[in-house]
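Each chain you see keeps its place in the complex, though not every chain is here.
Every chain is named by a letter (A and B) in the order it is written, and numbering of its residues begins at 1.
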Amino acid sequence: MAGDRGVAMLVGAGDAIGAAVARRFAKGGFTVCVARRDAAKSQGLVDELTAAGFAAHAFSVDARQEAEVQALFARVEETIGPIEVCLFNAGSNVNKPLLETTEKLFFKAWELACYAGFLVGREATRYMLKRGRGTMLFTGATASVRGGKGFAAFSSAKFGLRAVAQAMARELGPKNIHVVHLLIDAGVDSEAIHMRMKAATGIDAREITADSLTKTASIAEAYWFACNQSRDGWTHELDLRPSVEKW
Amino acid sequence: MAGDRGVAMLVGAGDAIGAAVARRFAKGGFTVCVARRDAAKSQGLVDELTAAGFAAHAFSVDARQEAEVQALFARVEETIGPIEVCLFNAGSNVNKPLLETTEKLFFKAWELACYAGFLVGREATRYMLKRGRGTMLFTGATASVRGGKGFAAFSSAKFGLRAVAQAMARELGPKNIHVVHLLIDAGVDSEAIHMRMKAATGIDAREITADSLTKTASIAEAYWFACNQSRDGWTHELDLRPSVEKW
């Protein structure tokens, strides 16, 4: 039966990484709940998964609002099932010289990539601790470990999220909650990146970038691997990049 | 003459690290401007430095308010002199289990230790870039590189500040602004820590902790060293801990 491993709650789940993780975890036996600003945008994914015999639901949430996050988790726990896995995947890259980094931009980068991650991680923990089990997945980036030129806002937020993941892992591991931080040191093969590249160069990147961008399905497999580790050997952090990447 | 090396602007300068840095940089020829929530608390320090023949001024600032930070820097530049060195030293340690970490606590830890650091660093940069020189000093901690159990809020903020410092260093180094991040992996020998220890144990820690806490003067010396490096060999990050520390 679909979804008998419980709920995989995917927050900040868009059409790229979020959708790929949804497909992988649905296939793996989880009831998938995808949450983003506007649930309507996930309807296609939910239809696709449902048609394939999987259990999937879409929710609207502004993950930066504590009350919305709490309401979402309560609703899913009550009406759908126990949240066994939770992914936090929000965050928006931005590169600006320091003097052009407005306080608003700095705040918003943090609010979305770090603060919302704290709210989501803490809310998932509330339910997982009661059951004494669970898996928490955080999406990281190159900017999580390197404060590059122009990345004061974004890397500050991603460094901050990594600290949240580490602190959670150290506190919650002994309580049987597995916290994972995935360092994606790569461009991600998404519609968005192809559109940006085509706009900039006139070239359809799908033709030329074979394997130079990390596919969302590969990211989903990394999360799937971590989620299925037995508790005697848990991975907290792993990196991911294309073979051709310079690093 | 006192202060002929320009202004050392010390933000988040309290009675411990801030005061020690003020003494060191005053002695070294800088006009010292100390800024904290309530300038009145720095009056003793200003009197001490002035009596010793140094140039020192105290300012009130809430470093989390962009307008206040901008007004402070503008006022100092206009009425006192060019800001050649700027220290950001605010931040307040906190240790709580994840479920007791309120969103308010998480926000406030970040606002003070990270966001204010961005505001101060960016404002200092505005003036230093025009002159093509300057030194920016950031106070870090163990929590800047380790997300320990119970430190989701504080380490997230300190990781975030470290990213700001790194991004600034990479952008501004080639423009002759030296950005330093000091990792204080230690308890700091301050009145506050002695009072806490005495309250907890009844023992006056000053008698028993010889050299097990890092003295504020030693921290000031580390900043002084970095501030005086020639530009062919700049230190961006250095650690500091007592000889007896386990790490």
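The criterion applied here is as follows: contacts are C-beta pairs under 8 Å (C-beta built on N, C-alpha and C of every residue); 3 or more make two chains touch, one makes a residue touch a chain.
Remember, predicted model here, so these are calculated numbers, not experimental data.
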item: Number of copies constituting the complete assembly, 2 shown; value: 4
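Simple rule for what comes next: only the chains that are shown with their structure count from here on.
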item: Centroid distance [mean C-alpha coordinates] between chain B and chain A, Å; value: 34
item: Complex interface listing, chain B residues touching chain A; value: 66, 97-99, 101, 103, 106-107, 110, 114-115, 118-119, 121-122, 125-126, 129, 143, 146-153, 155-172
